[in-house]
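The complex is shown incomplete by one protein chain, all other protein chains being positioned as in the whole.
Up next is chain A:
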């Protein structure tokens, strides 16, 4: 019985190829776009730093003057001042590790000019950064704690190591950073972060190519490629802080560093309490004039906020709506296809087919449609994702690199499997009414017409 109905289903698929094709088109284009946008949204909303995401906390405090505007959201908070970063780092805070990060860029080259000098993005931080954020190392490791005093050491990102050293183990090798010699102590493997939060850059797809100790960056006046949240009085000067007036910046109330704490058992309350007592002490020096406002939020909490406010849900919803419209269209086409078959169904029923046999025959047919449109849909998704990679590169003025952008548009195989299930399920769903129509027609309904 099953085999018979299967062969009937196959035959009727071939029977009106134009209608079948139209249905496949509607179902697969809808599914393809949905999978495309869903993939992008999902990949872009992954929580970075894996297991550590719930233990890594961004520490934020409102050090601004009284007249500053009120802030309601952590994301609008100023960065941390140099003074507070150093103070907190040296204080006995209830944290396993603490670190702070400054965004920068520099030119990397060799003395012999064999490789063209490359201007590239980097981060200046402390040794604990590598322990806390756990970037994957291909060779070597982060610098030792002692090197935080400003040693000429560098950790290279994978792409940069590939470009400068052809991908070999370059640990111990020297290169020039802004024309000054530094030694490679570690090389990272590909480090894809859906969002780059550790420097509060909120970038997607722009990983750092090198890491140096903060003290090194300050000593050699590496560009401070960041925003300075200053008090009114300092504001006019702040544009100079990117590469001048370091001493003034250090003493100022300008926030520009991202300060992180890794907390035991993910308990921010204790840390926050200690932070508050630190701030209250600072008030004695005329600092922190405003009401206490601090945030100690881990990466999961930050991602929840980002995904809710800056995620791609709206495009997923649009794609879902489009898929729905496609499916509604498919219902119409299916209905047209099935209604043409009313007479055949009448004849089969008259000759003794049970309703269940008719249902089986047509269910098998739509399931096959679902499977085939899943194949086409995934094909469309693969092409769509390829196209989106190109669009993303183009939109970045080709500042973004292919290998950094790709992960956002990688089709996940689990999702691909789900797409099959979704497609078959949708096909079954849209066939309920057409099949019901076929089955509920009176047996003798279409036997008279010639």
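As a working rule, a residue touches a chain if its C-beta (ideal position, glycine included) is under 8 Å from a C-beta of that chain, and two chains touch if they have at least 3 such contacts; residues count from 1.
Going forward, contacts and distances are computed from a predicted model.
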Task: Missing subunit (named according to UniProt) among the choices "ABC transporter ATP-binding protein", "Ferredoxin", "Cytochrome P450" or "Quinol oxidase subunit 1" - done: "ABC transporter ATP-binding protein"
TODO: Out of A:180, A:276 or A:354, point to the residue that touches the absent chain in the complete complex.
DONE: A:354
Task: Selected from A:134, A:301 or A:344 as touching the chain missing from the view - done: A:344
- [ ] Write the list of chain A residues that the hidden chain touches.
- [x] 1, 4, 11, 15, 343-344, 346-357, 442-444, 447-450
